[in-house]
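Here the complex is missing a single protein chain, while all its other protein chains stay put.
Per-chain numbering from 1; labels A, B and C assigned in written order.
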Amino acid sequence: MKKKGNLRLILSLAVVALLYGAAVLVEHTSGSKSMVVTVLQKGAVYALIAVSMNLLNGFTGLFSLGQAGFMLIGAYSYAILTIPMAKRAAVYQYYDGGIVQFTIGLLPALLVAGVMAALFAALIGMPVLRLKGDYLAIATLGFAEIIRAFVQWDAIGPLTNGSNLLKTYPTLKTAMPGNTLLFTFLVVGVCIGLILLLINSTYGRAFKAIRDDEIAAEAMGINLFRHKQMAFVISSFFAGIGGALLAMYQGSLQANGFKSAMTYEILLIVVIGGMGSVSGSILASFLFIACSEWWLRFLDAETMIGNFQVPLLAPGFRMVAFSIVIMVVVLFFRKGIMGDRELWELGSRRQAKGGGRNK
Amino acid sequence: MFDTLLPYLLAGISVGGQYAMIAVGYTLVYGILRLINFAHGDIFTAAGFFMVYLAAAMPPALAIPLVIILTVALGFTVERVAYKPLRSAPRMSIMISAIGVSYLLQNLMWYLTGGLARQYPVLPGLGDSIQIGSASTKVVTLVTPVLTVALVVALVMLIKRTKIGMAMRAVSVDFETAQLMGIKINNVISFTFIIGSAMAAIGSLLYFTNYTAVTPTIGAMPGLKAFVAAVFGGIGSIPGAMIGALIIGICENLIKAAGLTMFSDAFTFALLIIVLLVRPTGLFGEKTTEKV
Amino acid sequence: MKKLIALVLAVMMLVPAFAMAENVIKIGVFEPSTGDNGAGGKQEILGIQYANSLKPTVNIGGEEYKVELVIEDNQSVNDKAVTAAASLVNAGVSVVLGSYGSGVCMAAGDTFAEAEVPAIGVSCTNPNVTALCDYYWRICFLDPFQGSVMANFAIQKGSTTAYVLNMQGEDYGSGLANYFVEAFKAAGGTVVGDKAATFPEGTSDFTAYINNAVNANCDVFFAPCSTTYAALIIDQAAAQGVKFPIMAGDTWENSAILSAAKGKEVEVYCSTFFDENDDAAAAAEFVKGFKEWLNADAGNLNNNGGNDIVAAVSALGFDAYNVALAAIEAAGSADSKAIAEALPGVTWDGVTGSIAFDEIGDARKDMAYIKYANPETGAFDFVKTQKVGE
Partner (left out) sequence: MSEQKNHDTSVLRLRDITMQFGGVVAINNLSLEVNQGEIVALIGPNGAGKTTAFNCITGVYEPTNGEVYFHGKPIAVNHPQGKMAKQYAGINGDAYRGKKPVVYSPDKITKMGIARTFQNIRLFKSQTAFENVLIGTHLRRTSNLFTAAFRLNAKEEKAMREKAAALLEIVGLSGEADELAVSLPYGKQRRLEIARALATEPSLLLLDEPAAGMNPQETDELGEFIVDIKNRFNLTVFMIEHHMNLVMDISDRIYVLDFGKQIAEGTPEEIQKNPDVIAAYLGVEEE
């Protein structure tokens, strides 16, 4: 059994290495400006964010809707710390160049982004994690909104630039010129790898126990609050890094983008991929981004085939079609693409798991 | 002092009453399905659009009942299509479905209306300005609290006195047992959505008469606030929802009066979190224990 | 699901096949048609489409090229804007027009710059759009200009105390509000609370803000915000019987404002790029032709908000298209880099005034039109032209 496990690990690593090679190849053949590369970048960033949300919602059974708030904190921490000194006066045009008068390196800034998000999560988690089910959902949603309002507050403008844009910080394109995709994949890969290691550790098992049955988990000596807090903080840590990566991807940053709609979108990705499946979330992220921002774009264009105007196609139809697909998944394919299994488990002996949990 | 505060209070009571109309839908549905019906705010928006389009084609006397009927039909359909198939599914699934419906309705409304704000028709009488003391406001500001109280009283009577009301109470106490006792769960749930949607439709008439622009996402914020009101008042309690909504409406306006305008929405969420932590059952809710 | 994907892929492969015609140059239209700014974006697209219907071809080096518009929706959101921009670049456009709203332009700027595709901002008024991106030009005026113009106008009307309100998190409004506050104070006026008040997104109830303004005895209310909120503010101000004039920037030049103000006792002014009743022949001709074009197609009319009132952004869209064509002709090439090099030298006498670029890439515009929303006629009355220095 052990040998088999090793073989599988080596095989998985080989596949990952192959994918990375392919990514480098794609970028070098089609150029970093091509649609494929852009979509792959965003897909990778969303994959990390979706996996971080899955850690909470899918693996620990905590229905939290605060992801956008933690991404916001991560994104702002990163941007504030990395905007070059020379550009600060232009960016903080209403606030005399802002109060942060130093910059740090890109990777340390990414780490700080995660840590800041985690710190906030620890603070927020203390009261909020005592709530259950949908109350937790609505409270975290509320906190995310409060964070967004706070960041845009004029009084802390010297720090956050109020509701104005942050720009000129290092982006994905400048981080590792020529190999943006490799850089994105590396950061995201390391983060997801860490999450996977955690999920398969004894702590990960405890998270799953809490998801399956809180009362039994507590009777097994698992301190519910501490473990929930851990999951919440770790999820937020990676959401913070994900937020920073999203900021790097966008090239400019504004608190207004991090609305609850963003959280919903990530939640839907997690659902489509399968609650409790890391590989499902990754697959669904790429698929979701590719469909919604690339392949289905033609639905928005009024199209004539000969003299025949294709019905329904008009601006906004893409989103309608897309939301219908999502409803179909939610209603009829509730387990999503992967259920709660992983790609690399597909060949294993474990039986299909029941879709219904909680009660 | 009072002269200065009067307009804020009037606005607060009025908007609070309108939140109350929406909050009733949340509190009833949550009481029975334990579901935060995220799509409720969008059903409220849809009611606004129905009026915009119907009023262009017919007199208000005809349009108003038709708006209520259409909104009820929408609420009913949403329940049947998106919630009923998930009756035995985990709670998280049904909530995700609710978020999905909200997403769908917003996108659909955007697609159909083009997204430009639509001017709400002026309802005769309600939209006129009147002078109260030093404050000038719309007639609807005065009508709202009266109508809200009347409807809430009627609703409480309905739930206390009628057979269907009794069935609703039974289902909200214990879903399975009520089913075993021969109560047709699906009918009761549908009825709940019908009442909630009808209230949302009436609420939209008042709300949009006061705030005359309708856009596809305009209902999201009042929806969330109404939900907070329902939690604040004690989920499941209709008078609680009304009082919670009035308090939120007034506080919101007083906060703006104090100049802290940008935190008027954040306040609502802060209130929600405080209530959930200090008294999760709200002002009028009852405590339940989980069986091991 | 699989079948669907297969179908989608199949369709995708077919779409470019249709477009394969000889001598085609593609112009990208980077606009929101969904999201917060979707309505304005669509009006801008209409202007571009109308211009395209008048001039469907362009002469490059003696050969006629058919101009194909590639329209991508940036959904008014920064993170979606990047893929929309990449999708335009991917489609092989030679030049890009848009967008409505500055945030999405700044998000997309890098993508255009890296692909060396020049972008012409139509109505994005934030200075940083062009200042922080070498491949962005712009044909409208900027926030500082507009803010100062309106402040001067208010002072000239005898106002001394202003209440300024904008939506939190919206860079357009906050920029404009900031510059208004600066200019108004510089001209000797006072601003309630010494800075702009903000309201959260999704606000419907503005009575408290209006009460605040009344209680502070202000005599002008400046509220640069989108038309949705504008309509609400005007309606509620009228219901509360306010005496002060309400002013805003270019977004308010919209039919939603007219219908909100119609029949009410309220005084609304806005600054704009363009006057529908402009006597200049070019403008008059544009308005006439555009109205006919709108009325001929129900879909277009619906995209314009269901009526044929000409929005300033449509006129800007019209001009932007023509500027792009002029640049292509000047470059004598369909190559985006050549167009980018030709663009700074392009001048164009447009319906919104003459356009020439300064070294940052902004159009040198020094004049705005002030308009008054007439509650009786339900139309905009031209008040005056206003310059900063006056």
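We take it that contacts are C-beta pairs under 8 Å (C-beta built on N, C-alpha and C of every residue); 3 or more make two chains touch, one makes a residue touch a chain.
In this text the structure is predicted, and so the values were computed from the model without any measurement.
Engineer: Of the residues A:Leu107, A:Met220, A:Leu312 or A:Val328, which one touches the chain left out of the display?
Structural biologist: Checking the options A:Leu107, A:Met220, A:Leu312 or A:Val328, the one contacting the hidden chain is A:Met220.
Engineer: Among A:Leu123, A:Ala155 or A:Leu194, which residue is in touch with the absent chain?
Structural biologist: Within the whole complex, the residue contacting the unshown chain is A:Leu194.
Engineer: Looking beyond the chains shown, say which of A:His28, A:Lys87 or A:Lys208 touches the absent one.
Structural biologist: Of the listed residues, the one touching the omitted chain is A:Lys208.
Engineer: Which residues does subunit A use to touch the chain missing from this display?
Structural biologist: Answer for subunit A: residues 194, 197-198, 201-203, 205-206, 208-209, 211-213, 215-224, 230, 234, 276, 340, 349-351, 353-354, 357 touch the chain left out.
In the analysis below, only the chains that are shown with their structure count from here on.
Engineer: Using mean CA coordinates as chain centres, what's the subunit A-subunit C distance in Å?
Structural biologist: Inter-chain centre distance comes to 33 Å.
Engineer: Measure off the straight-line distance from the CA centroid of subunit B to the CA centroid of subunit C, and report it in whole Å.
Structural biologist: Roughly 36 Å, centre to centre.
Engineer: For subunit C, which residues are shared contacts with two or more other chains?
Structural biologist: 33-34, 38, 42, 168, 198, 200-201, 303
Engineer: Could you list the positions in subunit B whose residues touch two or more of the other chains?
Structural biologist: Counting only residues that touch two or more other chains, subunit B contributes 110, 114-115, 262, 265-266.
Engineer: Residue numbers of subunit A touching subunit C in their complex, please.
Structural biologist: Touching subunit C from subunit A are residues 32-35, 37-39, 42, 87, 90-91, 93-94, 148-149, 152, 154, 162-165, 167-168, 171, 173, 246, 249-257, 289, 291, 293-298, 300-302, 305, 314-316, 318-319, 325, 333.
Engineer: Which subunit B residues qualify as touching subunit C in the complex?
Structural biologist: 4, 7-8, 11, 15, 110, 114-117, 119, 129, 131, 135-138, 207, 210-213, 215, 217-218, 220-222, 252-253, 256-257, 259, 261-262, 264-266
Engineer: Can you list the subunit A residues touching subunit B in their complex?
Structural biologist: Those in contact with subunit B are residues 57, 63, 127-128, 130-131, 133-135, 137-139, 141-143, 145-146, 149-150, 152-154, 215, 261, 264, 267-268, 271, 275, 314-317, 319-320, 322-324, 326-327, 330-331, 334, 355-359.
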